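The other protein chains are all here in position, but one chain of the complex has been omitted.
Now for chain A:
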Amino acid sequence: MKKSIYTTLVLPCFILVTVVLIVPIVMIVIPSFTEGGLSLTHYITFLSDPFYQGILWRTLKLSVITTLICALFGIPTAYFISIQKKSVKSLLQALVMFPLLTNAVVRGFAWMNVLGRNGLINKFLMSLSLIEEPLSLMYTELAIVVGSVYLFLPLMITTLTSVMENIDSDLVNATLSLGAKPYQVFFKVIIPLCFSGILVGSVLVFTGTLSAYTTPSLLGGNQNMMLATLLYQQANQLSNWTNAGMISLIMIVLSLTVMKGMNRLSKRLDKRGYEHA
């Protein structure tokens, strides 16, 4: 392809992404460094304020917990799906894919009905007379974790299923014929072989939880702000552009750092020694 044609085809997209994404992000971030003289004052003030520290810490903590739970339940489930017969497999894959494509507000709403004061869990426990007063499950960190797991578990599973499908079944059969038990196959063959897939899935879940707005605002309430809800509050309700810009940069940097770090880790720890398609 001639260089001029290549440029003509790619340029519109390049300009669009630069003008509509990069420039706006740079423009909101600049004031957080330049307001009141060129300095890092805003970041230092922000990061030393216990209130904001709490939100930053909560965001990281809940993202880590969500990622761990998604891995814990996602890995066996993906494996379970990947070894099913073709027809069952596509059915299960579709089942997992369905929430992924369903609106996040709907998915949050579903959990409001399960966790709320008159929700399913409280009603159930009260009908068994296990509790007298309804538990306050909504507007807690627990609710955010449950909602986030619900949001991102399907992502973990779909990512892992496609990796596990590509594992050569001869390897599994060889291990079995050498006398390995099924659980040994899972822990000694499957998990090491899809380790990089687990890392990719974890990055998706972690960055997703870190930046999600819908779930913490529906299930967390004002007491349990995360970075995304804080950013919305600062920008939309308080019109504090400098703070909002700063939180934006912190969120971007956090996501990118985790992504780069995991990429490096996955390259170093990849046990397969060969490239997967």
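In this section, a residue touches a chain if its C-beta (ideal position, glycine included) is under 8 Å from a C-beta of that chain, and two chains touch if they have at least 3 such contacts; residues count from 1.
Basically, contacts and distances are computed from a predicted model.
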Determine which name in "Carboxyltransferase domain-containing protein", "Spermidine/putrescine ABC transporter ATP-binding protein", "Transketolase" or "Acyl-CoA dehydrogenase" the UniProt entry assigns to the undisplayed chain of the complex. "Spermidine/putrescine ABC transporter ATP-binding protein"
Touching residue (missing chain; options A:131, A:238 or A:256): A:256
Which residues does chain A use to touch the chain missing from this display? 1, 5-6, 9-10, 12-14, 16-17, 20-21, 23-25, 27-28, 73-74, 76-77, 79-81, 83, 90, 92-107, 109-114, 118, 120, 150, 153-154, 157-159, 162, 172, 176, 182-183, 185-186, 207, 210-211, 213-214, 217-218, 228, 231-232, 235-236, 241, 244-245, 248, 251-252, 255-256, 259
